[in-house]
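With one protein chain removed, the remaining protein chains of the complex are shown where they sit.
So, chain A:
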């Protein structure tokens, strides 16, 4: 899927890196599931965690940035000779900024050494959490807009036809003007007036006094053509927009469409609730102490008076919940990355883009492990706390809430700006 239709990712190493990053990220999630289900011996789980973490950090901090630097440098023709040297330079710059990232954030206790896992994870965590929060905030606002058909303008076939007619008329006007220019050029060429524009100092003086009669008209026509071409591009984009809206309207009338519309309402309520909770968390300066599963069970036990085996149910429910969170976040991320890739890739930079996407994906997954800790009951949290070391987890949650809120509030503003400016 990630090797897009038109552009090949030619280098074998890029494909390998992306696959390896994805594989190890998924293994981390598997380990969480194993933790909940109690599969494998606990010490062997711990070992696998550590191993996995080391490999992922190695890839994210050393390999991928180096290869990104290498491919960017190989695209620039000037530096072709000393590819490796410049790639190392780029990597060192990256490491410098990566290290500096730790300064403004209160994420470490001072007793950690320089080259410990905690140092690296904390920084990776900051970047990843920022990414997650940005995506979630944007998603929280975009999702109701996409799913609900309430926002769809009504588009009729007549609208589309009218716009298409205008587009074709504009194209015809462009064609007729270009014909005039072509004819004029040809006559000039045949008459031997092959010069385009007088050059040099004397040429400029000459052009002031004697002007070729056709050429002023030509430049005027050329300007008209440029303006018309700009208009045709606008009309094309508008037509494409109308077609897309019409397709969405038709889709919303189908069974699937109605189902998604219904889901959309639920999602919007959920998104609004999330934004609300984020605000409350920040304003009242609290971080959730208990996870949703235990709280849910507490509520059912206390208020509804239903007695059941807390341990047994909490394990299964948290498994399902965590599973859903993992699957939806992986799916959401991959879809977003694919769209992004299609939108911005070109045949030159596809390698760099895939590596960037691998980097983003790896960081995203590492920090989701960090954050998922909050959704799990305490007995399962311990392994993550042990493995990741003593990070200030509360900071990360607070940071997530802040960025989430900012992103959720800014996205409609940016969207409106974008649509009014274009």
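Assume contacts are C-beta pairs under 8 Å (C-beta built on N, C-alpha and C of every residue); 3 or more make two chains touch, one makes a residue touch a chain; residues count from 1.
Heads up, the rule we're going with is that contacts and distances are computed from a predicted model.
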Name under which UniProt lists the unshown chain, selected from "AP-3 complex subunit beta", "ATP synthase subunit b", "Cytochrome c oxidase subunit 4" or "Rab-like protein 3": "Rab-like protein 3"
Option from A:37, A:54, A:85 or A:183 whose C-beta touches the chain left out: A:183
Selected residue (touches chain absent from view) among A:13, A:58, A:244 or A:299: A:244
Omitted-chain contact residue, chosen from A:161, A:220, A:269 or A:335: A:161
Contact footprint on chain A, counting only the chain that is left out: 4-8, 157, 160-161, 164, 167-168, 171, 174-175, 178-179, 182-183, 186-187, 229, 232-233, 235-237, 239-240, 243-244, 246-247, 342, 346-347
